[in-house]
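One protein chain omitted, others in place.
The letters A, B and C name the chains in turn, as written, and every chain counts its residues from 1.
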Amino acid sequence: MIKVGVVGGAGYTAGELLRILANHSQVELSFVQSSSNAGRPIHAVHKDLIGDVEGDFSAELDLEVDVIFICSGHGKTQEFLSSNDLPSSVKIIDLSNDFRLKAEGNDFVYGLPELNLEAIKAAKHLANPGCFATAIQLGILPLASHGVLTEDVHVNAVTGSTGAGQQPGRTTHYSLRNNNVSIYKAFNHQHLGEINQSVKQLQSDFEHDIKFLPVRGNFAKGIFASLYTTVSATEEEIVNWYKEFYKDAAFVYVLDEAPDMKQVINTNKCLIHVEKHGDTVLVTSVIDNLIKGASGQAVQNMNLMFGLDQKEGLRLKSSGF
Amino acid sequence: MIKVGVVGGAGYTAGELLRILANHSQVELSFVQSSSNAGRPIHAVHKDLIGDVEGDFSAELDLEVDVIFICSGHGKTQEFLSSNDLPSSVKIIDLSNDFRLKAEGNDFVYGLPELNLEAIKAAKHLANPGCFATAIQLGILPLASHGVLTEDVHVNAVTGSTGAGQQPGRTTHYSLRNNNVSIYKAFNHQHLGEINQSVKQLQSDFEHDIKFLPVRGNFAKGIFASLYTTVSATEEEIVNWYKEFYKDAAFVYVLDEAPDMKQVINTNKCLIHVEKHGDTVLVTSVIDNLIKGASGQAVQNMNLMFGLDQKEGLRLKSSGF
Amino acid sequence: MIKVGVVGGAGYTAGELLRILANHSQVELSFVQSSSNAGRPIHAVHKDLIGDVEGDFSAELDLEVDVIFICSGHGKTQEFLSSNDLPSSVKIIDLSNDFRLKAEGNDFVYGLPELNLEAIKAAKHLANPGCFATAIQLGILPLASHGVLTEDVHVNAVTGSTGAGQQPGRTTHYSLRNNNVSIYKAFNHQHLGEINQSVKQLQSDFEHDIKFLPVRGNFAKGIFASLYTTVSATEEEIVNWYKEFYKDAAFVYVLDEAPDMKQVINTNKCLIHVEKHGDTVLVTSVIDNLIKGASGQAVQNMNLMFGLDQKEGLRLKSSGF
Partner (left out) sequence: MIKVGVVGGAGYTAGELLRILANHSQVELSFVQSSSNAGRPIHAVHKDLIGDVEGDFSAELDLEVDVIFICSGHGKTQEFLSSNDLPSSVKIIDLSNDFRLKAEGNDFVYGLPELNLEAIKAAKHLANPGCFATAIQLGILPLASHGVLTEDVHVNAVTGSTGAGQQPGRTTHYSLRNNNVSIYKAFNHQHLGEINQSVKQLQSDFEHDIKFLPVRGNFAKGIFASLYTTVSATEEEIVNWYKEFYKDAAFVYVLDEAPDMKQVINTNKCLIHVEKHGDTVLVTSVIDNLIKGASGQAVQNMNLMFGLDQKEGLRLKSSGF
């Protein structure tokens, strides 16, 4: 059994992680740390976990673990690692964006299994990708792998309210968000860094823009991303590139028809559809932002890092509706 | 022209009031006070009012007005009146619950036009009813007027998120409220006081319970109330009582079939349906919580207090969908 | 492995059943019959099942199975059994309401495990309870078991749109249903038969009414039921009755605070809360209408009928949000 600790246990990604780990056959939960909730039952915060996860949030870490998931929010992992001296035997899976970009002294492997499978298997420290970044990369990387990204890529992606975290605020107030649509961080979202990094890993000469409009949708979970660019290959060729690229992927499916977002909700799947219109290739990519876009992918990475089947604990029943 | 001032201008009921007054042919807006937003344009807060309402929120009152609407929230009207010496010529319409209950020294008329029409016309100070209280009273008062409430009345009413005000919080967080239902203040809602007061005004021997379950719905606007009790009269008789009771009402309609809540959204209407099942009479009553349940009714009361047609400014286009 | 056949495989309950069975360790899917979709891939209809369930809908039955789930809709099971001569070795789990009421010649066991555990274990033919019926019975049966139902029981229950099936129609049109509430079949819902039957099984002298208002909610999945009646025992006593009644139940939890409906979505759980207000006991009961209210409970019953752990295949990750 893998002994697991969770840091920052009261937020949305930690909740989703605990929901998944509760039914993971190879995991034993050692501690769930939360400074704001220490001493309270875990299901006092993640209320749906009643009957699934016993125990209380702890203030302290238990360092006798095999792996720690850090769910503390962006900027806080660096802080956490500075203030805590983790034994070198403890693997780290970080859900924040602190270590996603390659840099001098950063030994975290970027945890997109469809891109970095072997490196992930060998990783000790892993930076789990962002939610938008996952949907967009899975939509675009097969093109990069063929070196055909020679124009700007146009991306529009709609996300659910859980992407904004659990802190209540203006844009997540039900009265405003319900039946509403709005854009934020136009062309400037922080996930563009990791997306460009991965694209260049496969196509080093890529020098165009990924023009990305992030959109707030009026639903709680999910990301619907559409991407298009100019590519001269035929639809059939491109579809085959995608099928080839994902032939061993555990959770990515290339569909024959455009997906509804809700086909993936509550699963670790990514569904992709490719169609050609004139010179333009249009790719649709849908994920659950908290699962394949966060905690599900983190467990997929854990499975790889510990030599388990990628799907262990991730054969999740879709919401359906 | 009636010179109007608004106190507590940044909240939901004030916004809805301004939306209505913007197209009221007999109103001139003198000031919109907001301590938290003084100096900002009104449409910086109520953003949909762009092009409809010019001017800024003010810190101060302008006492050269004919009427002041107080939209400051429960408990704050008493405070406001203590700290401000209003000229006796200024009428007051208070949307809070501070003066709804009769008490020694309370000269506020309870502003349910279907109950207190003549008193409202003569009122100088008016206490505007609560949202749930409006839907429930309009559903039950015709029975009280016939003195047939001799058993408990069972009420379930679902309200939209705007009923909870604009301050973000746990129960109005989109991620939680979306696709959710929950109950609060079971059998204990603060509107029961005014409801019982009105029922006893018509049927002084009423001594049973109004058992009221308030429910949080996953929509922004509207109240859907169902009420039932035991009454021996026939359905036809009861329907006639309702039609008679509301024959001069400007905004209440007794329908032949059960309503959808959304038939009234964005209007000042109340739709009522009555059906008999055995000895049980079931009444459905639907309103827009912010209009007939708050600001629309406040304008209806203003119209009455100033001798205008009740419908002035309140011929509102329904949302439809 | 249990060989399973599904009849009426294209509807919502069949889809949900297939989502659950796909991850059930003891099940082998033999056939999924659908006359309207014979020959099409199963995931062409239940699109989220891509990667989870292979194979096509069949026109024919394969009688070499251990159990058949009948998901054909109300009234059609009788028809099906008349036209098909099933071997006596094949167990039947019927999701329709055709055999829920005891009658001369009806050998179907009513499949509410919290009520009929031993009978279910021994059953060959099983009638799976209705969705509203499940939520309401689980809310009320502990009172019946103590014989304290001596007044009418007042029930209001809100259901999601999937309860109306997949055939598009007026009341499931998005434009109408969104942000709407309405009542249907007031005091007259077809599930009252089975509810009364179970109540009388535990309290044979029950002769009052269960006054049930079914409500259409604007969400896709879930049932939120509130129930109240007059009981003289204290809150503490009653809570203890509930905890005792459900002490061995695999999926029912008695909570310390009132539930949100969404705590159970995508699970087979039923969450129950009990509180006392004066002489009135208020019970809240929430389930996922398609899981504990249909296909999940059907699998729970299958597990019991085949001697498996009740939770097998039903440790489902909650949607969370």
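Quick notes
We take it that contacts are C-beta pairs under 8 Å (C-beta built on N, C-alpha and C of every residue); 3 or more make two chains touch, one makes a residue touch a chain.
Values in this document were obtained by computation on a predicted structure and should not be read as measured data.
Within the whole complex, the absent chain has one touching residue among B:Leu192, B:Leu271 or B:Met302, and that is B:Leu271. Across A:Leu149, A:Ala220 or A:Val254, the single residue that touches the chain missing here is A:Ala220. Touching the chain that is not shown, out of C:Thr162, C:Ser198, C:Thr229 or C:Thr280: C:Thr162 (per the contact rule at the top).
Touching residues on chain A toward the chain that is not drawn are 154, 156, 158, 175-176, 178-184, 186-188, 211, 213, 215, 217-222, 224, 226, 228, 258-262, 265, 275, 277-278, 280, 282, 284, 286, 321.
For chain C, the residues touching the chain absent from view are 12, 160-162, 166, 168-170, 172-175, 177-179, 218-220. Against the chain not shown here, chain B presents residues 12, 15-16, 19-20, 22-23, 46-52, 160, 162, 178-179, 220-221, 251, 253, 255, 259-260, 262-267, 269, 271, 290, 315-321.
We take it that only the chains that are shown with their structure count from here on.
The most centrally placed chain, judged by C-alpha centroids, is C. Look at the contact of chain A with chain B and you find the same residues on each copy: over half of the numbers used there are shared. Using the average of C-alpha coordinates as each chain's centre, B ends up farthest from chain A. Superposition angle, chain B onto chain C, using Cα atoms only: 180 degrees, a multiple of 5 between 0 and 180. Inter-chain spacing, taken between the CA centroids of chain A and chain C, is 34 Å. Between the CA-based centres of chain B and chain C the separation comes to 40 Å, rounded to the whole angstrom.
If you average the Cα atoms of chain A and of chain B, the two centres end up 46 Å apart.
Among the residues of chain C, those in touch with two or more other chains are 178-179, 220-221, 259-260, 262, 265, 321.
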